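Following this message is one structure expressed as structure tokens.
Removed from the display is one protein chain of the complex; every other protein chain stays in position.
We just call them A and B in the order they show up, numbering each chain from 1.
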Amino acid sequence: MNLLRGKLMPPLLAIVFSALLCSVALVISGSNPGTALSAMVSQVGHGTTAVDIVNSASVYYLAGLAVAIGFKMNLFNIGVEGQFRVAAVTAAVVGGALRLPPVLDAIVILLVAVLTGALYAAIPAVLKVTRGVNEVISTIMLNAIAMGIVAYMIRPDVFGVLHGNNISTAEIPTAGQVPGISFGSGGTVFGLVILAAAIGVGYWVMMNRSRFGFELRASGESPTAATAGGVNAKKMVLTAMLLSGGIAGLVAMPELLGRDHSYGIISPAGYGFTGIAVALLGRNHPGGVAFGALLWAFLDKSALALDNVGVPKEIVTIMQGTIVLSVVVAYEIVRRVELAAEQRRVGRELGNTGGTPPQPAVASAGGES
Amino acid sequence: MSTVATERAAPQESERAPAVVLTGITKRFPGVVANRDVALTVRQGEVHALCGENGAGKSTLMKILYGMQQPDEGTIEVEGQEIRFRSPTDAIKAGIGMVHQHFMLADNLTVLENVVLGAEKLHGIGGKARRTLVELGRTTGMRVDPDALVERLGVADRQRVEILKVLYRGARIIILDEPTAVLVPQEVDELFDTVRGMRDQGFTFLFISHKLDEVRTIADSVTVIRRGTTVGTADPKAISSRQLAEMMVGSELPSPETRESTVTDRPVLSVEELTLLAEDGSGRPVLDAVDLVVRSGEVLGIAGVEGNGQTELVEAIMGMRASSAGRIVLTSADGTRTDLTKLGTLARREAGIGYVPEDRTRHGLLLSEPLWLNRVLGYQTRPPVSKGQWLDIEGARADTKRIVEEFDVRTPSIDVPAAALSGGNQQKLVVGRELSGDPVLLIASHPTRGVDVGAQALIWDQIRNARASGLAVLLISADLDELIGLSDTIKVMLRGRLVSDADPATVTPEELGSAMTGAGDDPDTAPPAEPAEPKPSTVDSAGQAAETTAPARAEDEAEGGDQA
Partner (left out) sequence: MRRRMRGVAVVAVALTSALSLAACAKDSGNSSNNNNASGNPSSGCKLADKPAAAPAGSTSADAGGKVDGSALKIGLAYDIGGRGDGSFNDAAAAGLDKAISDMGVKKDNTKELTASANESPADKETRLRQLATGGYNPVITVGFAYADALKKVAAEFPGTKFAIVDATVDGAANVTPLTFTEEQGSFLVGVAAAYKSKGCHIGFVGGVDVPLIQKFQAGFAQGAKAAAPDIKIESKYISPAGDFSGFQDPNKGNVVTKGELDAGADVVYQAAGKSGEGVFAAAKAANKLAIGVDSDQYNQPTVAANKDVIITSMVKRVDVAVYDFIRAFAKNDLTTVPKVFDLKADGVGYATSGGKIDDIKDVLEAYKAQIVAGKITVSATPTK
């Protein structure tokens, strides 16, 4: 019951609230909310939508986890966007040039992605640790630089290949591709969905069972207490940023190795920012982030279904925005209510037992002066 | 005891209606009764103290009186008229004002602007408002420049601004919520002078505190609240602090006395020439070549007015601040000497230092994490709570249960977040944790600050026991009784230097007090001639503190306050 109230109610309330808000917006704009809702629900059964949701969610999930690791210690890695793009283009270039045996090839590409992401995240981390540069500022700037790096790397006179009006990196050969799980006409689930899930599990184990995870959480919750408890704040910033960047490096991999096989000018961007929203939705909990990623992917695909039945698809953006806002508000309210309830419960239980009497006095001698 | 009147105070020679009468106030929150059948009578023109342990229900009661919460039962009478407060606005209209413990001032505005803010309708914002404020300052003796920016003001002046704010709004009955918590001793004296002067002009004060000596100094009558209900009202001049404290906890009190010495000649902590420069880059030393040795079985007390380097000393020894010069060496029970100077905080803890920080909520606990996870903090590399890189959750839970039992941490389970516990129970958990794992040295910074007397007694006991089994303790405290009672040796710290020693067996709080302010007659202590912040008035408050322990003969009064 507690779990239900504390963990599930806020997002559910937020979804209901934003659905209502969007319904009002739809009615005002002259569309039928019922049509919209049924289109959104029924889309899941059509064509490849269900598989597409899972595929997109795996990408959002990785981005969400990358952001969540930073959030856990109050480190705002806004730079997941830049880290994933630089990692994606580097991995695609390496993958396009590599000629290794299957499996090994894919593993090398994944490692390159992780390392590139971590290296790119190391820049703000080092700046923060040595010069005290706020990571929000530096990562935002590095996002802009990342865009330039990607544009440069895929130039036809650098690593890019021109086909028609499109440019992209060279195609990754079959050995470097990761086969998916085919559902026939239902589509093909990316093979790397499994990797995303495994990273989610690893994230949970690290946060809840490892010393490092404990130190990370402690640093986030109370930097002062963590310092007093012997946690090296600079080391934590560095490690957390590198881990975050490493996972960010994997963000584009399900699509790159599972479907696109090259990275180019029309490869989707913005996953890093979706990751922030998804991490907020999921309260940095691996289960919550998974839920957030699926919800986000579902809403994204709903844009297609709504467009198809003539409902303005922009309503999806409104819905995503209101869900994030109301979830954040709802969690904060619930957190306060919960704490107050907990304090009352402690007070009540102690009141009932009457408490044990204070320790008997040891000395009854008078003052020494 | 006849000095302790039970239930409602006798309506003695009150020629006018009492300023405030609370009758049968009950306030329930879901699942818990915060106030039960509270009765309180405050006469016109008196300073009425409200005493109680942390969590006894003082704050809820004051929130009810100030209109921030509504009682479920009971009545409030102000100057003979029954009133229902729906909001603080109603309370202000009825002439009640509250000065919160945490100031609510806009730093970037002037004093006048702060006072007028939100009360523009009373006297406008121009010359009339200024004249009113100046007049208020003149009559009450609280002189503050109306055009000074609040950010430039010290704590005491800010507090004056808060009181002026309340007066400006026409308050005749003023609630002071732990007003001395943020003040240094001489500022406390000034505040008390102001309060006395205003009382003589007919203002009524409700003074919330758990500092019993202060209550006895300033209050004309005192009401004790325990477990949500009032247990009685007494004349503070007629009873001792000890008796008051017993009313608060419902049983007799221990004293911090430890006389039979367990000091050995084996040094555990040796600090040599420890120097630390101020972080503002001025090159001013906040620790100036400090030397000290703490031996096994010894409690070394550091006395000093706050802000003279005690915090920095502790944090430098803990490795939380990098010292600029000097050496810190720790000797473990088997004689291994470890030079801590270059080590990090974790390594120092692993070498055997336990650390009770002065602010447990900031430095000691992860408030929203469960108790058992708080057990891990600072011990994340050591059994029983850790196995190398992995946490040992079963071990942590089991050891937390042990602490909860041994240290009487009152909690329904070890899964509640630390924030749900009262201050005293949080502190017991911290002390219990820091005494785990057989430390060779315990650094205890204000170990009983802000905790109720029950927890205080237990913490003292535990420190004594550990000392008896060979623990070295470095004790920093502002409570001179605690310092004198627990320490084997006392050193006085002034402006970053250890300026003199005192023998706790012979020193009086008065002597200690003057040494702390640099006014002592010890030739060694000759202070530098720069304008000293602490003024000699500290001696007074130390002197008052001395009274509190003197007459303690507690046994026969044990039942005195136990009416609930």
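The definition used in the following text is that contacts are C-beta pairs under 8 Å (C-beta built on N, C-alpha and C of every residue); 3 or more make two chains touch, one makes a residue touch a chain.
Here the structure is a predicted model, which means the values were calculated and not measured.
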Fill in: Where the missing chain makes contact, among the chains that are shown
A
Worksheet item: Per the definition of touch given earlier, which of A:55, A:244 or A:326 contacts the omitted chain?
Response: A:55
Item to complete: Among A:25, A:147 or A:339, choose the residue that contacts the chain missing from this document, as touch is defined above.
Response: A:147
Worksheet item: Going by the touch rule given at the top, which residues of chain A touch the chain that is not shown?
Response: 47-49, 52, 55-56, 59, 85, 93, 97, 147-148, 150-152, 154-159, 162, 164-167, 187, 255, 259-260, 264-270, 300-301, 303-304, 307-308, 313
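By our rule, only the chains that are shown with their structure count from here on.
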Discussion item. Suppose each chain is reduced to the average of its Cα coordinates; what separation in Å results between chain A and chain B?
Written reply: 43
Item to complete: Name, in rising order, each residue of chain A that touches chain B in their complex.
Response: 208-212, 214-215, 217-218, 221-222, 224-232, 339-351, 355-369
Worksheet item: Residues of chain B touching chain A in their complex?
Response: 29-33, 55, 227, 249, 251-255, 257-259, 318, 320, 344-350, 355, 357, 362-369, 373, 376-378, 380-381, 386, 388-391, 393, 408, 410-412, 416-417, 419-421, 453-455, 457-458, 461, 464, 484-485, 504-505, 507-509, 546, 549-555
